[in-house]
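Heads up: the structure comes next, in structure tokens.
Chains shown are a subset, placed as in the full complex.
In order of appearance the chains are A and B, and numbering begins at 1 in each one.
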Amino acid sequence: MDTNLAPATPKTRFFRRPAVMLFLVLSMVLGMGAYTFADARGLSYLSNDPKACVNCHVMNDNYDSWQKSSHHAVASCNDCHVPHDLLGKYLAKAKHGWRHSKAFTTGDYHDPIQVHPESRREIQDNCLRCHGKLTDAIAGHAKLGKTDEVNCIRCHATVGHGGR
Amino acid sequence: NIKKHQVEATVTNYDLVKVDEKTADPAEWGKNHPRQYDSYKRTVDMERTRYGGSEADPKKPDTTYSKIEEDPRLVTMWKGYAFAVDFREERGHAYMLQDQKDTERQKVVKQPGACLHCHASTTTVYRAEGIKAGAPGDGTEDLCSAAGKEQLMKGFDKVCSMPYADAAAMAKHPVACIDCHDPKSMALRVTRPGFLDGIAVLAKSSEPTPALPSVEKWRKGDRKRDYDPNVDASRQEMRSFVCGQCHVEYYFKGDAKRLTYPWHKGVKVENILSYYDEPVFKDGKPYKDFAHKISGAPALKAQHPEFELWSQGVHARAGVACADCHMPYVREGAMKVSDHQVRSPMLMIDKACQTCHRASEAEMKARCELIQDRTKALMDRALNGLCDLIKDIEAAQADGAGDEELAKARDFQRQAQFRIDFINAENSMGFHAPQEAARILGEACDFARQGQVELAKKHAAKPALPKPEVKAP
């Protein structure tokens, strides 16, 4: 199995461009997503309250397992699932929101729900945001040589969602 | 508490001394990386587990306990080969050079310099010898440069065919930082010619390698150059490849005693056997390690195929590397570092297993030992069969049976014996690939007993010697 992380750069950077964000937000508001998304309380994606996520029952399992995890007292959904540079944050929320609305409207998504490769990247960045110092020694030296970095959730699969 | 960690964490690696391609001494590297060096030195510690770890031999405290004394069937299996004289439990990396020098196997056979490949820090030794043998450069070049590689390979060839004592005289350290790390970046790298050659021939074979994604990727490319782990492998793969440098089956090829990993057809036991079974000699006979002293069978000896067996297990397929279990991360103050006290994971289940597995320590230990107990029971069964076969061949010989008549039975012995030895020499007692280990031993039972049937049907008019080890079911 390929346990490597998707490389950080091109795609994520693409979405961080203002023009792209504008496009996404616009299409979200204007497109077919508009009604369904708002109605489905999809805008809760813009909130930081974990309860906002369980506005959608399909997030129930993930919410429950988060509550059973070691992190439920120290990190909520968006601490892990959304980038934390200011621009990136709203861009990602817009993008996730778009993807969410599309998935929810069409009902066409993988069961069980799986993280998208870019979301993995965001999660990883967030692990490092909080634990970067601690893991500097294990992540750091590799950057000089091989470019692929340590994938935290390869070992810590259950930190965000217990009982798996 | 979190605050404190964060402050400490600002100092991670020190850059106190400069290490380069000529710095073999781990103490030097240790100045920059004291935590790793400290744990590296602790490989002198000994502690036994049910099937692993290590412990001193009470009768000979400077060595570990003898496996052939524990199980005399091993002596029967290896009769005629140096292993029947001395074979012990292996222990930490710190001892590798000493234990190789001290083994009685050195006394009964003149060993070649090829042995050194896996028992010492040979990177700088090979390069220096390579330069003496005419390779360009002065040994300061990057190992992966053209000059660096040429030095390494020329030196390797030269050292392989030296007498062991001459080679060993050049070695100063057991496996050291420079053998696994690039001094410039500290990134992992493979420095062992045996593995560089071996993995390249494996890549050329047609055997699928789901546990090694970069090999499969290379196969899909243009194949204009050989597969090179230092170029092609992912970091995660390197966490196993650095161990695969030594923890593998090998033989010495030809008169030059070139160390060779028999992966030309794949790394499964039958791939390796079918490589060894090729009629390489003029008389149409295949390679053998020794002629069995009791039965005359053209026998093979397997050695520590950890890398090969691991690659057949579900851990490997799931991307779990040797270092994940044998060098888990430990928290040292404000940092997480890799535990360089390479040892049995059963001595550190919390770190080695429990990050991935949510079960209790006792449960993880029980799962591991259940796998090992099953393997051991099946190995006992197979060994009984093998010893019975050897006895029957012996009796048939005593009765005057000739080589031609015995050829088939001896081949059955070769087949059964290599399989048993593959799992016996492998050091996880089946844990690295539980079903595969059981499959191999099951086949061994079948071959050993088939050998007996074959003989009995030919020669059984006379009842055989007493057979103490056949048990009624």
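Convention: a contact is a pair of C-beta atoms (placed from the backbone, for glycine too) under 8 Å apart; a residue touches a chain by one contact, two chains touch by 3 or more.
Just so it is clear, the structure is predicted and the values come from calculations on it, not from any experiment.
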{"item": "Overall composition (this structure file), stated as a label formula", "value": "A x1, B x2"}
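One rule holds for everything that comes next: only the chains that are shown with their structure count from here on.
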{"item": "Between chain A and chain B, centroid-to-centroid distance (C-alpha), Å", "value": "42"}
{"item": "In the complex with chain A, residue positions of chain B that touch it", "value": "5-6, 9-10, 12-13, 35, 182, 184-189, 213, 234-236, 238, 317-319, 324, 329, 331, 334-338, 355-356, 358"}
{"item": "Chain A residues touching chain B - in the complex, by the definition given at the top", "value": "1-4, 133-138, 140-142, 144-146, 148-151, 154-158, 163"}
